[in-house]
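Note that this complex is displayed minus one protein chain, with the remaining chains in position.
By letter and in written order, the chains are A and B; residue numbering begins at 1 in each of them.
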Amino acid sequence: MSKLNLGIYWAASCGGCDVAILDIHEKILDVNDACRIHLWPIAMDFKYEDIKELEDSFLDVTLFNGAIRNSENEELARLLRRKSKVMVSFGSCAHTGGIPALANLYDKTDLLNRVYVESESTVNPEKIIPTPKTEVEESCLEIPEFYDRVYSLAQVVDVDYFVPGCPPNPERIWEVLELIISGKELPPKGSVIGATNKSLCDECEREKKDDKKIAEFRRIDRMIPDPEICFLDQGLICLGPVTRGGCGLQCVKQSAMPCRGCYGLPPDISDQGAKMISSLAPLIDSNDPDKIKEILDQQPDLAGYFYRFSMSESYLERKKP
Amino acid sequence: MKKIMIDPITRLEGHGKITIFLNDEGEVANTYFSIPELRGFEKFLEGRPVEEAPRIVPRICGVCPACHHMAAGKAVDAVYNVEIPSTAKKLRELFFMGEFIHSHVAHFYALSAPDFVMGPGSDKAKRHILGIVEKVGLEIGQKVLTYRKHGHEIMKRVGGKCTHPVYNVPGGVSRPLSEEQRADVRKMAEECIELGQFSLKLFEDVVLKNSAYMDLITGPVYRLHIHNMGLVDENNKVNFYDGKVRVVDVKGSEIAKYSPQEYLDNIEEHVESYSYLKYPYLKKFGWTGFNEGEESGVYHSTPLSRLNVADGMATPLAQAEYEKFYDAVGGKPCDMVLAMHWARLIELLYASERALELAVDEEITSPDVRTLPTETPSEGIGIVEAQRGTLTHHYKTDKNGIITKANLVVGTTNNNSAITMSIKKAAASLITKGKEIDDEVLNMIEMAFRAYDPCFSCATHSLPGHMPLQVTFLNPDGDTFKVLTRS
Partner (left out) sequence: MNRDPKIVAFLCHWCSYTGADLAGTSRVKYSPHVRIIRIMCSGRIDTAFVLKALREGADGVLICGCHPGDCHYQSGNDKALKRHIMLKQMIGQFGVEPERIRLEWISASEGDLFAKIVDNFTEQVKNLGPLNWKETMRPKSGEYHEQT
């Protein structure tokens, strides 16, 4: 069997997705046997030119991680789409915007000002903000254009499969790679792979009350949660109900912390935040509007919890400019 | 004027870019180093409950997420003005040592060692980790992979999750360590000490005993006379998790020693429009441009600077290596950029020894891992020593603990000016009139910035390969007349 041509790329990424691929450890050698990796910036040498020179659709599969934050990310996404038969949106950032997309709740100018002008340690009386083109004494220097919001990969190019997670669990990554390498028939285009079709709550072993009631929203800063009982039953926000299973319960079980939803939406859910409101709100233990407001005031950052990883793919996508 | 573009540098295409201008004499006139990336955590932390910060900020970097997790955790404790139980402190430090082990092992074997073990002038096709495996033997190669895994496994045992941990909570950590987990960690830490010793031995055999390499290390091309920064404990020993930031000048005298709350009295950041990465400098001297020397504000924050600012290492084996190191390089402070690799290995040994110390600590399995905050949250600063430099997180909150302002001075950022200058020096020493600009230039430049283990390169950590460099030579009209690449 001829080797599969594989590409792995990072756009606006933290590198954690690549580290997660490395974390399949010894199995990386199996991947190496079965695939020829043409592009993987974190681990090997490559140049844009090399990719440009490939025939279109030369790469059998590209795993693309990281969100689309600037013009260079977008260019690379388009280039790799052209060069790849199968484009996989890999990790939360590419899948749904991920943590970087929290920036969609702010204007670009405010963001740049905060970082380059206002920040406590910055001294910038001339209010210099990095710009795509800078004339220097000798010539002109160019850097990519910072976009006014973060896009998911699928908002920019056509995507065949999605692997959720921030980062995806190495065990699931191996399953995905094994599937690709095996040459078996792949699931229908648009499928989420490397995760289950259940919700995280279905997999969670914590003790759950059937009749959940939330009399107050609590925060972990003021309490030590019980390690055996469902976080929601303790008044702590946990995104388990609106999150796809498959992560190996890394937060809720291994780390004794509530879920923030990095595995994205379970099947048949279109917007993580909306679904969270639909399922969470009815649990509030009062029918009195004032009391309800009072309880909700304890949680002033609903958007930051409910769209922690999925802002780009939410119905509203970003703050109104 | 000729323009030379190196785009990309390092293993991550597009995440770093060097432009070198030559004057009409064909000498280096100026060097620019640009980082094309920004995500803006400082802004989008605003509005989030502060206890969420330690869960959000690890995404700044997936290679060193625990550094951000720790700095944030400490900043949040400070926001609530809470003292964490001593077991929690030890657990955090143990968790953190796991990351140091993983990151330093990976950097040394995948990035630095190829140049030394194989030699800077060796066949490029062999100058990567597999080449090393060939040279030192497969068994050891596999060991190296295992130890990198150990680093990660220590983190998982202790904190439950390694890449993007969710372990730190205000006043402590989310769960205690079981005896079973402790036993695993202990075993792994013991093995890591062996690897640390082995690595230093390897370095000694192939580098220190080779006069050509020593000439390279001690030669003028890779020396940079700048100030040094690093975290030290109360005895002025190197510490990664806690202590004060000590700054020692080019001559070795202490010029500052500050606690986290005082960082703004000591450092400031400069902005250039051609890079998304800021340039920190010592406030005392002000922004003096990319200049070396006593009067310059430029400092570095690296394994080497950490050794330079300290009076020694807090563990015995590392201390012995520390002494040997300064004997060999001729005393403190050492200004040899390439000696960073050596310093990094001493740190690896320290991290492993420290991990073992903590793993066998009586208290480490105590269930007392949390002090519940009782005070009204307000403002806090947390500093740790990240693998790639002193890391500062600063949060302000309203009375409900919602972040109103966040400021971050990230590890690699500290070294932005130093890297720019090291590149320029390396380039200037090789690009001279009448001399053909060739592949050697690439390698020299590459070695200059690789020593810093720069994280925008998020430089990686375990597979074959090396820096993809492409240098484009442009004539005065900006047309390309020569392209050099290495593969």
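As a convention for this text, a residue touches a chain if its C-beta (ideal position, glycine included) is under 8 Å from a C-beta of that chain, and two chains touch if they have at least 3 such contacts.
Keep in mind it's a predicted model, so treat the numbers as computed, not measured.
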| item | value |
| --- | --- |
| Neighbouring shown chains of the undisplayed chain, as defined at the top | A |
| Residue in contact with the excluded chain [from A:R78, A:K127 or A:K209] | A:R78 |
| Selected residue (touches chain absent from view) among A:R206, A:R244 or A:K275 | A:K275 |
| Chain A residues touching the omitted chain (full complex) | 68, 71, 74, 78, 105, 145, 147-149, 151, 155-156, 270-271, 273-275, 277-278, 280-282, 284, 287, 289, 292-293, 296, 300-304, 306, 314-321 |
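Convention: only the chains that are shown with their structure count from here on.
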| item | value |
| --- | --- |
| Chain A and chain B: spacing of chain centres that average the CA atoms, whole Å | 26 |
| Chain A residues touching chain B - in the complex, by the definition given at the top | 10, 12-20, 22-23, 25-26, 28, 40-49, 69-70, 72, 76, 98-100, 102-103, 105-106, 110-112, 114-116, 119-124, 128-131, 134, 136-139, 141, 143-144, 146, 166-167, 219-224, 227, 250-251, 253-257, 260, 300-301, 304-305, 308 |
| Touching residues (chain side chain B, partner chain A) in the complex | 1, 3, 8, 11-15, 17, 19, 21, 29-30, 32, 34-40, 42-44, 46-52, 55-56, 58-63, 65, 80, 110, 145, 149, 152, 156, 159-161, 163-167, 169-171, 174-175, 263-264, 267-276, 278, 280, 287, 370, 372-373, 377, 394, 400-402, 405, 407, 409, 458-468, 470, 478, 485-487 |
